[in-house]
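Here the complex is missing one protein chain, while the rest keep their positions.
Order of writing sets the chain letters: A, B and C. Residues in each chain are counted from 1.
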Amino acid sequence: MTRILAISGSLRRDSMNTKLLRTAQTLVPEGVVVEFADLSSIPMFNQDVEAEGIPAAVQILKDQIAAADGVLIATPEYSRNIPGMLKNALDWVSRGPVRPLVGKPVAVVSASGSIYGGIRAQTELRQLLTHLSAGVLHSPEVAVGQATQKFNEQGEFIDEAGLRFYTTLLGNLLLKIELEQRLKALA
Amino acid sequence: MTRILAISGSLRRDSMNTKLLRTAQTLVPEGVVVEFADLSSIPMFNQDVEAEGIPAAVQILKDQIAAADGVLIATPEYSRNIPGMLKNALDWVSRGPVRPLVGKPVAVVSASGSIYGGIRAQTELRQLLTHLSAGVLHSPEVAVGQATQKFNEQGEFIDEAGLRFYTTLLGNLLLKIELEQRLKALA
Amino acid sequence: MTRILAISGSLRRDSMNTKLLRTAQTLVPEGVVVEFADLSSIPMFNQDVEAEGIPAAVQILKDQIAAADGVLIATPEYSRNIPGMLKNALDWVSRGPVRPLVGKPVAVVSASGSIYGGIRAQTELRQLLTHLSAGVLHSPEVAVGQATQKFNEQGEFIDEAGLRFYTTLLGNLLLKIELEQRLKALA
Partner (left out) sequence: MTRILAISGSLRRDSMNTKLLRTAQTLVPEGVVVEFADLSSIPMFNQDVEAEGIPAAVQILKDQIAAADGVLIATPEYSRNIPGMLKNALDWVSRGPVRPLVGKPVAVVSASGSIYGGIRAQTELRQLLTHLSAGVLHSPEVAVGQATQKFNEQGEFIDEAGLRFYTTLLGNLLLKIELEQRLKALA
């Protein structure tokens, strides 16, 4: 079984980015499970708090990333960049002796009401993840623009061209996971 | 009286960036007051929460910015960029019908243990503030590198060259505030 | 008479970005003239060359910018950023005692075959121009995606929604020029 951890950059119940992540489950082959991280309880990073012990919600996130074979992140765009909420979660994850994102295969998508689909937030996120030594996939770029028109009432992503690119991206993520695992088996 | 609102990108009690902001009070002429914002109670941005009403801590921050003649922000650098905590506060401030940063004179400084002094976070912050239509000052750039050696036991910033540039930056901020006020009086 | 200097980030004869600039002439009111800069003879920046005297093509560009009331730049996107050719021209312009971009009203557009329309190159260009202290307009953002389908055989830009945004952008540029001129008259 292959496990993908889905991380949404939005806390909104009805978030288009969260819906985009849910759609992933329908696009992957059997044997691949998409699980969800929950960022809603992660506190603001504060070194004084960290010194007293990593908060439970942060530890759970780190453990989930460590246990996953790959990560899929969907991000909204606020002011040309990712939400502070998502950056804050990654600030926590990038610290300490155990850094589960290092070398981890990660794919990034975005959705937005604008015609640019959050492509700039997505690009910034890819740069941040590269800096954190994650194994970021660079193509195809799935940035869903005018996204309010691209989900049905059941919250399913229904844009044909978008689904095609999304399926390719998920296929690339699974291939990267497989190749990494074969590399490790060699070592 | 001229009012400067100081915003620290760190919640740590002993933060070098917060100390850098405190030092500003000693560098400005009489009649200028440096007040402090408190980001510790600002929740993660969530559009569902926003729909129920702006949280009190966010409203206080927006009111403080609106009431200030200028803003001074000190930021740490996490992964080449500003902390998610600070971005999250600015995500809240940049939304809604009242946007108090628009046209507001803002100066940015940074401190970090590394030799580069957080210059990349500072540059990113300046770009973000420009995008939010704040009146960002672009020089001089005060990025305090190897900062652990540059504060005394009382927490005062004591680097001579750094103090010189910092004083110039604060002078530029006050000049910009004065010019903006004269422009408004003209209109 | 108001003079707009148009600068294309592409040297290609049939460039979509150059065509986009040509269309500007048809969208501005009478009394506004769109003139073209020629970057094709600007050499690679080299401080040894600069020390012997600014090359003629660079001097002409600087003089054209100085003489213009505003500048309109159209940029392709190469590897998420502006072409090196365009950056090189701006490297020359940003040096020396006379810096004609300082305070100059500037609007930025982009066209690209991709669906994102070069929005990332455009954003980078806006940041670069902000750093050079130009008076950059931030909205609306006109990034023409899938641009190969949006010009007719005469090379005219024919996308309806795009033309509407472009006209608004040019209107904003002319308004900014007018306000700057009234400010100067006050001083």
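In the analysis below, a contact is a pair of C-beta atoms (placed from the backbone, for glycine too) under 8 Å apart; a residue touches a chain by one contact, two chains touch by 3 or more.
Every value quoted in this text rests on a predicted model; they were computed, and no experiment measured them.
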- Indicate each shown chain that the hidden chain touches within the full complex. A, B, C
- Query: Who touches the missing chain here, C:P83, C:P100, C:G118 or C:G145?
  - Reply: C:P83
- Note on the structure: Listed in rising order, the chain C residues that touch the chain left out are 10-13, 15, 39-40, 42, 44-49, 78-91, 94, 127-128, 131-132
- Item | Touch list for chain A against the chain that is not drawn | 127, 130-131, 133, 138, 186
- Considering the whole complex rather than only what is displayed, give the residues of chain B touching the chain that is not shown. 80, 115-117, 119-120, 123, 141, 143, 145
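By our rule, only the chains that are shown with their structure count from here on.
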- Query: At the chain A/chain C interface, shared numbers over all numbers used: above half (same) or below half (different)?
  - Reply: same
- Roughly how far is chain A from chain B, going centre to centre by Cα mean, in whole Å? 30
- Note on the structure: Separation of the C-alpha centres, chain A versus chain C, in whole Å, is 36
- In chain A, residues with contacts to at least two other chains: 80
